[in-house]
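A protein chain is absent from this complex, but the other protein chains hold their places.
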Amino acid sequence: MLVTVHFYSYFRELTGCGEINETLHSGDTLGVLHDQLMARFPRLVTMRKSTLLAVGVEYQTRDYVLRDGDEVSLFPPVQGG
Amino acid sequence: MLVTVHFYSYFRELTGCGEINETLHSGDTLGVLHDQLMARFPRLVTMRKSTLLAVGVEYQTRDYVLRDGDEVSLFPPVQGG
Amino acid sequence: MECRMKKQLTITTETINETDLIATRTMSVGMGAVVSFLGVVRGIEEGKAISAIDYEAFEKMAQHQFNLLFEEMAKRWPIESVRLVHRIGVVKINEPSLWVEIVTPHRGEAFAACQWLIDEMKRVVPIWKKTID
Partner (left out) sequence: MECRMKKQLTITTETINETDLIATRTMSVGMGAVVSFLGVVRGIEEGKAISAIDYEAFEKMAQHQFNLLFEEMAKRWPIESVRLVHRIGVVKINEPSLWVEIVTPHRGEAFAACQWLIDEMKRVVPIWKKTID
C-alpha cells in the first residue's frame, strides 16, 4: 500500500523534501513507517524522540495501523505564539 | 488634641456623616478613637471586625498612636474593579 | 528594572476608551507580551438585575495605594509598563469600570502581575461599589 508523507519545519530541512510517497505492507504501523523513513533519511534519527506523528489532522502514536492512501505528517515540537 | 475623622461608603450611611472632628487625649491610639466612635455611633459596632483604619493615606492598626491634626479614615472592606 | 517601569494610573469619571489606550501603548524591542484586563459592569449582582454601579473612591489614598502596588510589582516582575484606569461615579451595565495592561518580556510574568494587581487592588485600594437598581 501507498501512503503520502509530509515533512514540516526543520524536518523538511533535514530530509530535503516536503512530501514523498512511501510503500508499506498492509498492516504496517506508523512506527514501521517512521523506522523506514529514518533508514532512508538518517538525519531524522537525531530527532527520533522529539518527532510528532499525525495522520490527517490527528496526532497518532507509533502503534497506529496505517491504511492505503493515508496522509502522514512528521514534524518537530510545535512552537506557535 | 483634635483629629478629623472621615467616613466612607457604607460607613457614611451608618453614621449619617462624612466627616467629624473628635477630641482625644494626648497619646490616645487609633483603637481608643475607634471605641469612642462606636460609642457615639452604635451602628458602627456591627462592622467592628470589618473596619479598615487609615491615617492620611496609609493603613494603620489599632495600636497606632495618634497626633494632633491627624486625618483619620474609617471604611468597610474595599471592592474596586 | 524597577526605576524604569512605566506607571500610568487614571481614576476618572470618563468612559474608558480602549482604542485610545491601545493607540498610546509603547513597547520596546525586548518586550514580547501584553496582557490586558477589562472589567465590565454586569447586569446582575447577587442574583438581582441592576442598571448601574456607583463607584466611590477615597481618591488620594487610592492613588497612594495603587502606587505602592506598582512599586511592589516592579520588584517582583520584569515589567516595562503597567497602566490602569479605574472609573468612578455611575457606570452603567455593559460599560467597563476597570482596564489594566501589563507589558513584559514573556507572558508568564504578565499574567501573574496582572492577576496579582487586581487581587491586591480589591484588598487595599479604597474604592467601593453601590449597585443602582
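Order as written gives the chain letters A, B and C; numbering starts at 1 within each chain.
In this text, a contact is a pair of C-beta atoms (placed from the backbone, for glycine too) under 8 Å apart; a residue touches a chain by one contact, two chains touch by 3 or more.
What you see is a predicted model; the values in this text were computed from it and never measured.
Undergrad: For the chain that is not shown, enumerate the shown chains it touches in the whole assembly.
TA: A, C
Undergrad: For the chain that's not shown, point to the residue among C:42, C:60 or C:123 touching it.
TA: C:42
Undergrad: So one chain is hidden, and I want to know which residue out of C:76, C:107 or C:123 touches that hidden chain in the complete assembly.
TA: C:107
Undergrad: Hey, which chain C residues sit against the chain that's not shown?
TA: 18-19, 22-23, 27, 29-44, 93-94, 105, 107, 110-111, 114-115, 118
Undergrad: I need the residue numbers on chain A that touch the omitted chain, in ascending order.
TA: Residues 6, 8-10, 52, 54, 56-59, 73, 75-76, 78-81 of chain A touch the chain that is not shown.
Quick note on the criterion: only the chains that are shown with their structure count from here on.
Undergrad: How far is the middle of chain A from the middle of chain B, if each middle is the mean of its Cα atoms, in Å?
TA: Whole-Å distance between the two chain centres: 72.
Undergrad: Could you list which residues of chain C touch at least two other chains?
TA: Where chain C is concerned, no single residue meets two or more other chains.
Undergrad: Which residues belonging to chain A are in contact with no fewer than two other chains?
TA: Within chain A, no residue touches at least two other chains.
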